[in-house]
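Note that this complex is displayed minus one protein chain, with the remaining chains in position.
Chain lettering (A and B) follows the sequence in which the chains are written, and residue indices restart at 1 in each chain.
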Amino acid sequence: MTDQKVPDLRADAVAKRFAGHAAVDSLSFAVERGSFFSILGPSGCGKTTLLRMIAGFIAPDSGDIQIGGRSMQGVAPNRRPVNMVFQQLALFPMMSVGENVSFGLARRGIGGAERRKRSEAMLERVGLGGASEKRVDQLSGGQRQRVAIARSLVLEPTLLLLDEPLGALDLKLREHMKIELKKLQASFGTTFVYITHDQSEALVLSDRVAVMNQGRFEQLGSPQDLYYRPLTPFVAAFVGANNRIVGRAHAIDGEIIEVVTPGGWHINAARSGAIAAGDAVEAFVRPEVAILARSRAELPAQQPCHEGTVESLLFDGANSAVLLNEARTNQEFRIALPQTGQFADLRPGERIDFSFAPDRAVCFPARAAALVQDD
Amino acid sequence: MLILLLAPAILWLLGLIVLPHVDLAVLSLRERIGPREYTPSLAQYRTFFLEPLYWHVFVRTAVMSIISTALTLLVAFPIAWVIAKVARGRGGSLLFLICLIPFWVSETVRTLGWMILLRESGVLPALLVHLGITPEPVELLYHDATLLVGLVYTSMLFMVVPLVSALESLDDSLIEAAYDLGANGFAILRTIIIPHAAPGITAGCIVVFMLTLGNYLTPTLLGGKNSQWFTETIYTQFITRFNWEQGAAFGFLLLALSTLIVWGGLKLAGQRFGEVMQQT
Partner (left out) sequence: MIPSLPRPAWLRAGTSLTVATFLLFLFLPLIVVAVFAFNNAPYPAPPWRGFTLDWFLGNQALGRIGMFQDTELLASIGTSCLVAVWVTVLSVLLGTTNAFLIERCRFPGKQALSFLMLAPLVIPGVILGISILAFASRLADLADDMFGLELDFLRPGLPLVVLGQFSYIATIATLTVSARLKRFDRTLEEAALNLGASQAALFRTILLPYLRPALIGSAAISFLMSFADFNTTLMLVGSDSPLTVMMYGRMREGATPVVNAVSLFLMIASALLALSLLRRGKAAKR
């Protein structure tokens, strides 16, 4: 069991169908010991079903789930070395904080004194020392969160499952809890499996992220991989902000594709996947990849240059951006404003030049029409 | 505006509840010493304590009511659980509706049904003979067990309704969380479900106990002469013997008993009356 090679969680071709529609479609993956693994996807993508299968509340139609190298087929949820932090936390309102944390220990038949000692030590570790006697409804949202995690971790599970536990918190607290969760995971070293629809949570927290869509993993990799090297248009559109440009491959020059939009705008982007001239394609350009300039001469000479009109300024502190309309086609294009405040004086209607390095933009074969979403 | 709204309420509570009960108390505390001549006395209560028959009926009524309430809870709980948690959705509300239907019909009709089923010339004795279980029809009415069946049946609704609403409000994820933390079915029942449903259970038990204690129809018809129900004693004193003083004292004793047990039940469950009545 101490063999570092055995992954804490392993899924082999796990599938589940509901009323003829595949909620989870033959998934296989492994989660390394001690890592923070996130499953990121829009609501209805099947991530909750997957999590509940790992917890044992739903039985897979086919495939196998192994936890700590042991197959979980036919193992009831209360016998799995897995604990779960529920979306609404599911703290027991009829018990005190201490009773909540020692609940699982009591079920294992551990004596009162020992239970008390362990639960208090655990509360101490999550920064809630002395809160044992409090009622659950006396705690703040963040404190409840920590009780829910303490309640599970006190049982020393192989795997901790977290079902969007930050969803119910307000923005400020959510930012704070993100950092706290990451610290907790680092200090306990327990393997976390976390599901969320919030890409920022997944990117900040995880060692590895699986982007899930329609019951399948679109991509599994590090947060950096997902952000900088998306493998599918879905990942490119879902993770982080992106400008999406739909068109046809006009010319191919090695790894660089020249895309032309229906309106006749030409841009260059790096190829991802098999593309032949004339194919329908989708290109993505991140707002921070493009550079603005008031005159062409200030832009890097080797990059194709584009021209636009300022539509509006989107001020958001460090994330401020400008929304342009490309001069010829009026296509919307978003560019991050440099932190220097250089373009803070832009006015709507002003003409401006911009360019981006083709190898930092990415071009995919267009998805089937049904899958193309306007975002 | 306030006076306009307050007046009918005061009229109702004072005229039909408070004053009649005060009057009943006064009535129970006097003794008839001659035609239309009365004197304050505790004679009525003394009679109760000195006469073993009254005592016996009183205690018996209380004990039977408690047993009947406990049985009602035991029968209603699994059904309420199925309605609230297993069938749920359309199936659950349909089942709930079906369970409510019999109680739209008056108690008289339901008791008639039990009489036709259970009396010596009734359906079940005939069936028992037909199946060869008993050689000739047996009288199934007028037993304590029969009386309990009738009482449980009559008060079922008042237990099922608060239980269903209490159980419906229990979040499934609490049960899943408990299970996930290693609890088995029994531990979940003890640590999660019963504490959560306690107000509903208390509410159901109080209402059922009260209705059972005050029931008159079922004991007289299903229990017959053997039922020895305290409400019959009150009726006899009041209506048959026209001894209102004695009847009033008995009425007060029954009220005291019901209040005492309801209060004790609330204490035991750590509940407050107001909160509990919200549940019904």
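Definition applied: a contact is a pair of C-beta atoms (placed from the backbone, for glycine too) under 8 Å apart; a residue touches a chain by one contact, two chains touch by 3 or more.
Since we're looking at a predicted model, the values are computed, not measured.
**Student:** Based on the whole complex, identify which of B:Leu29, B:Cys99 or B:Val164 touches the chain you can't see.
**Tutor:** Reading the full complex, the residue touching the unseen chain is B:Cys99.
**Student:** Of the residues listed, B:Leu42, B:Ala70 or B:Leu117, which one is in contact with the missing chain?
**Tutor:** B:Leu117
**Student:** Of the residues listed, A:Val24, A:Leu40 or A:Ile58, which one is in contact with the missing chain?
**Tutor:** A:Ile58
**Student:** For the chain that got dropped from the picture, name the residues of chain B it touches.
**Tutor:** 1-2, 4-6, 8-9, 12-13, 16-21, 23-24, 27, 75, 78-79, 82, 85-86, 95, 97-102, 104-117, 119, 121-123, 126, 153, 156, 172, 175-176, 179, 185, 188, 206-207, 210-211, 213-217, 220-221, 231, 234-235, 238-239, 244, 247-248, 251, 254-255, 258-259, 262, 273-274, 277, 280
**Student:** Since one chain has been left out of the picture, which residues of chain A touch it in the full complex?
**Tutor:** 52, 56-59, 76-77
The criterion applied here is as follows: only the chains that are shown with their structure count from here on.
**Student:** Note which residues of chain A are touching chain B in the complex, please.
**Tutor:** 55, 57, 76-79, 82-84, 86-88, 90, 92-95, 103-104, 107-108, 151-152, 155
**Student:** Where on chain B does chain A make contact in their complex?
**Tutor:** 171, 173-174, 176-184, 187, 191-192, 195-196
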